[in-house]
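One structure, pasted below without further comment.
Of the protein chains in this complex, all but one are displayed in their positions.
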Amino acid sequence: MTQLNVVGKSVVRPDAYDKVTGGKHYPVNYSLPGMLHGKLLRSPYPHAKIVAIDTSEAEKLPGVKAVITHADVPQNVFTPVYFVPAHAKSMVQDFVVMSDRVRWAGQPVAAVAATSADVAEAALQLIDVEYEELQPVFDPEEAMKEGAPQLHDNAPNNIAKAPSFSFGDLEAGFAEADHIFEGVYQTQRVHTCYMEPRVCVVDSETDGRITVHSSMQHGFGLREKMAVALGIPESKVNVVKPTYIGGGFGGKLDVGHIEPVAALLSLETGRPVRIEHTRGEDFIATTRNPIKVYLKTGVKNDGAYTARYIKSILDAGAHATHGAEVIMVHGLYGTFFPWKCPNQTWEGFSVYTNNIIGGGYRGYGAPQGCFAVESQNDEICEKLGLDPIEFRSGNTHKEGDPHPVLQGHTLNSYRLDDCLKKGAERIGFDRRAPANSSEGAKKRGIGFACHPLWVSGCLGFPDIYEHSGATVKLNRDGTADVVSSCIDLGSGQITMLTQVVAEELGLASEAVRVVYADTDTAPFDAPTHASRATYSAGLATKAAAVETRNRLFKAASAVMEANPGDLYLEDGKVLVKGAPDSGVPITEITARAESAFVQMTEEGPRLTTIEEKGTIIGSASQAPPSNPSPVAAQFVEVEVDTDTGEVKVLHVVHAADAGRVFHPKAAEGQVEGGFQQGMGYALMEHLQFDQDTGACLSSDFLDYKIPTSMEMPPKIESIFVESNEPTGPYGAKSMSELCLIIPAAAIANAVYNAIGVRVTELPITPERVLRALGKL
Amino acid sequence: MALTSVEAFHSPADKASVVQLLQKHEDNALIVAGGTFLHGLASRGLLTGIEVLIDIQNSGLDNITINTDNVVIGATTRFAQLETSQEIAQEAWLGAVKDAIAYPPIQIMNSATVGGSIASSCPFFDLPTSFLALNGAAQAHGPDGSRDIPLEEFFSGLFENSLAPAEFVTAIKLPQPPANSASAFIKLETNANDLAIVNAAVALTLDAEKKCRQARVFVGGGMGETPVRASAAENLLTGAVVDEDSIAGAGEAAKSGVDPISDHRASAEYRAAMAKVLVEKALRKALARVD
Partner (left out) sequence: MKIEKTFEVQAPRQAVWDFITSPERVAPCMPGCERVEQVGPGKYKAVLKLKIGPIKTTFKVDIETGEERPPEFATYTTSGEEGSRASRIKAASALSLKRLETDKTQVTYTSDINMMGRLGKFGSGLMQKFADSMGNEFITAMQNKIEIKNGPG
């Protein structure tokens, strides 16, 4: 690999100063003159038909400019998920922006635009909705039973989607097994807890064009879904890329209600309309789908798998949306293909209930799968007295193996064994005592888990967009501008793009700026999700920068009278190979490229060449060549208070193969932030709903608990084993989602090691620990 | 939801003006100090019909006075002020107060007030449990002047207290106990910014033979509409040597004497079990503080 000057270094994040001084470019801070404020009226009932809505009193309230109900909203049915086409065959189309049928408590049934948010809020209370209540069903297994309330006409037994995979001979595999293990593993509903709420400002033109500003993860997805929702051509919708957003984590990967509703209100009033979710509204806008995993595994005495049967029941909530894809990813990459088992069957059920609609959340089905499989793996090793590290190593893939899912692709870089070995060494796994062997009320335990297969994007997934594009332009002052639709969620995409361009153009990273982009002017990019940005957008931006460099060399070759193939870049200069003193500053080349053919000088007119003229610019739009798997193993040490049931994580070691690490500090930040989300999932986070009314009981941070800095383990160590992913930009592939896919399983295994009993339902609350210990 | 019904915000400079405003606006007025409880209710849309807010932060009620027989903490004393008080940091008998303010995050420390934590009568707050164990009284000021209301009478229900119309809390009074006294408080919470799932406070006075002369034991946080007194535990301790046996007995007695709520944070069963665990832990902690 050639020497790299910018990639691999912890360069200063260009957005850091702006963010720590208030971050004025967050979409939540956006406003326009004359802007109205919208609010949504939400159904108190989880399942109902709207008989009548009377908005006349609301319309009379001074300051109210427009009121809309389902009758004003196009009844276009589509999939609101950004990363697939609105009518993708692999997905389920069951969503309309507003309907006369209510399927979850909190579903918007009307909206108001007014001169202030308070007036809009007051107007909501003047809207009289007459509902006919229907029987709700909240439990997916209840919803699958005959006679259960049906949510959608074309989904018998409320099954939105029931995919399955199988290979080998399951029966023969179980017959061959020396031991069979069975378990049920249940995960809960959680929220990504992005800091910036879902918020948008939508403006409209007299010709029906609309411009959208929104805190979301995919501009082109939003454009497409807006067009479909409103029944207008895509070209009538321009989505402005947010400079950055206050977090998404997968929770802003679908058009919900606010953008189309704001557009309708804007079209009706001719004024820009802003809608911002309250935290309580955000908590019911998206969630990681709970999945109940029934897991049966056959193993030989030596720990080799012989057979595995998996049944996964996913609570999709009121509409399938992400639930139709999460179940697939959970099956493929969460449970089935990560592990090498010769005889396997997986059956998945994505089931409608009167719960809130599921959304994306980093890991997208894998945390639920990893928790189930790695919990059971731990049980197997414990019961059979097997070395848990050798057990993982023996049942997973090896570098050079064919990719288990993608035909024709190879696991070019795959260092799981190194991750297991180095992680175990660092935490001192050999000092691990047998389960429940420490004295006293506070018991310590060490556990680990790994996840042997994940993604760098979505190449190979049916219907999922994957290509990226960028334009790179050199300025006369020696800086470069990058136009990219890749949205920075906070995880450093802007920094990554500047590193790529700086590397290719021989600039300092500070000389590269990611600038304005919108869907009218910038090339397409898939969303920032699925650990794809560095790999896919990084490769496309690299290709654009190479185009720019080629253009620069073409101009330089005219100026310098050298062959373009003999030129190279260093420290802001173009040089001729073999003549290190020959350098001409890039600024001089770009200045000449942008100047008139005849230049007046003190010595009189100077003729330049036609060949050197024209903006030094390059662009690319391309799909990535593959979908390499990152891998990681995570070791944790916990302390369990057996009096109160409280679990404290003391030490974490995350060992990852991410290919080349682009930005070491940012990578460590991803490990730590990811662990925080994973630990919240493991120990405390739980979106809870009243089981009679479907009302959200944890609609703010008083009741929805996430780990604060005070609960974070005092020691988190990141180990990056070096590997080179040949298809990736500079040898890189993805890393970040694995940081939070694994913690629940690792912590569950450590808790088992501490107390000798296993909690198979998340979150592992103090109460569940005490129940497991038989103390309640 | 914003407090859209508020029409006036007063910041009176003395107690008499506060009373006058309360008399004028009656139920439509609400006292505000640090604003943490008010914000909690308002953000859930629970405060309607409030037309007047009376900010008492400029009413001269933020002093901590150490007398020979008691400690008087002004109503608008912030938690952070308590933290810097020498007496509270050092006096063993005030240990339960020191413990209770060790939990909140800095934002609460800098805004919440002692009077607010009492007057809001929220069963999940921490200081009320400590003050009850310390046999505290609320000093109330109203149209008829000032009076002291023992906290056990003061807390009368969920968010309800026994203040008369136009009365408000001006201070908390904590009587100085005999020598060889100590107190402690413990809270069970999910993260560092949480209401108590369960909390417990105990105050002990030992005699020369290390026997318990007097014990006050309270459990809060979802035990009911107010923190509850574990009288059976107190009776068990009084006259006994405070050791692991009597501590276990007191814990068990505390557990059997409570009828906690079940909610999305914890079941009644878990809360009852924790009443025992926390009372025991608090007793050990207090015992270690007695000279």
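Each chain carries a letter (A and B) given by its place in the written order, and its residues are counted from 1.
Rule of thumb we're sticking to: a residue touches a chain if its C-beta (ideal position, glycine included) is under 8 Å from a C-beta of that chain, and two chains touch if they have at least 3 such contacts.
Remember, it's a predicted structure, so these values are computed and weren't measured experimentally.
J.: Per the definition of touch given earlier, which of B:Ala33, B:Leu47, B:Ala112 or B:Leu283 contacts the omitted chain?
T.: Of the listed residues, the one touching the omitted chain is B:Leu47.
J.: Pick out which of A:Glu171, A:Asp690 or A:Glu722 touches the chain that's been left out of the picture.
T.: In the complete complex, the chain left out is touched by residue A:Asp690.
J.: Quick one: which of B:Gln23, B:Ser146 or B:Ser262 touches the chain that's been left out?
T.: B:Ser262
J.: I'm checking contacts with the chain that's been left out. Which of A:Asn29, A:Ser56, A:Gln75 or A:Gln125 qualifies?
T.: A:Gln125
J.: Mind pulling the chain B residues that touch the left-out chain?
T.: 27, 30, 41, 44-50, 120-121, 123, 157-161, 222, 224-225, 261-265
J.: May I ask you to list the residues on chain A that touch the chain which is not drawn?
T.: The list for chain A reads 44-45, 105, 125, 128, 690, 692-693, 695-697, 699.
By definition in this document, only the chains that are shown with their structure count from here on.
J.: Could you tell me the distance, in whole angstrom, between the mean C-alpha positions of chain A and chain B?
T.: Going by mean C-alpha positions, chain A sits 44 Å from chain B.
J.: Which of the residues in chain B come into contact with chain A in the complex?
T.: 1-2, 4, 40, 43-44, 105, 188, 190-195, 263-267, 269-270, 273-274, 277, 281
J.: Can you check the complex and tell me which residues of chain A touch chain B?
T.: Within the complex, chain A contacts chain B at residues 117-118, 121-122, 643-646, 684, 686, 688, 697-698, 700-703, 705-711, 766-767, 770, 775-776.
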